[in-house]
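Here the complex is missing a single protein chain, while all its other protein chains stay put.
The block that comes next holds subunit A.
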């Protein structure tokens, strides 16, 4: 009885979370376009609904009803599987995010590792989609995605290990709880910066969007995608931004902690601010070349992350 009820409750909650995330990603696309417009002396979408807010709904409808034509010679099963793989792991990753005390679908002990794993899985979608499209631009994009994953995943994990060491737990709830008095960004500033850099890369956002950089690769791995499959890739990307923002909030910016307002609201505000920074970055920065990025990851970021880990370890052991 109890277990069956629990399963039903979890399913309902999951469905609610799914719906909420889809809407959040949609709203995020609208917010990004309006923000970019604001930053770039133009208007952005302002026709559909008040302030153009319903634009994302119109776009979704358009994308769903659009023809989806796999190119001639494409590997059809892989071609259709790839976009699903792009969105699914990110959605799963949100399953362990704790929005407020106890507000999580699954309170995993290894929550951090789970989210990291899910983020890393998306690269399979990119490589698979690239390969299945049988397009040379896509192939180049897929190759870049794989190389970039290796380079950035290496220090993405290391950059947040300092936080894990300080807390002594991989559970997201514990990590937030440990920041009641002091956010980890104050203790781990270097770790935080490195995490955000790697996070931008993990979410494939400018300046780390080399696998789809439109200037040289047309649309990279997405070149041949259209309609709903394209939308799924898109969804995956925008959700990844939110997931990275949620993770950063949890790890470095005190999660749900904050005065007066309820915890979940604080969490939302913080995620929103970090997502805003992502948009801001996109409006500001040029894109480095592929080899320069990979070089930066291996030669600068990884040693720094190791150094940060070493220093944290020394403090933790020395302090204990």
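The working rule: contacts are C-beta pairs under 8 Å (C-beta built on N, C-alpha and C of every residue); 3 or more make two chains touch, one makes a residue touch a chain; residues count from 1.
To be clear about the criterion, contacts and distances are computed from a predicted model.
Selecting from "FAD-binding protein", "Tripartite tricarboxylate transporter TctB family protein", "Carbon-monoxide dehydrogenase large subunit" or "NADH-quinone oxidoreductase subunit D", the unshown chain of this assembly corresponds to "NADH-quinone oxidoreductase subunit D" (UniProt protein name). Of the candidate positions A:48, A:165, A:218 or A:264, contact with the unshown chain belongs to A:218.
Per the touch definition above, the residue from A:66, A:134 or A:287 contacting the chain not shown is A:287. For the chain left out of this panel, the touching residue among A:39, A:178, A:228 or A:306 is A:39.
Per the touch definition above, the residue from A:62, A:76 or A:136 contacting the chain not shown is A:136. Residues 36, 39-42, 136-137, 139-140, 143, 206-207, 213-218, 282-292 of subunit A touch the missing chain (whole complex, contact as defined above).
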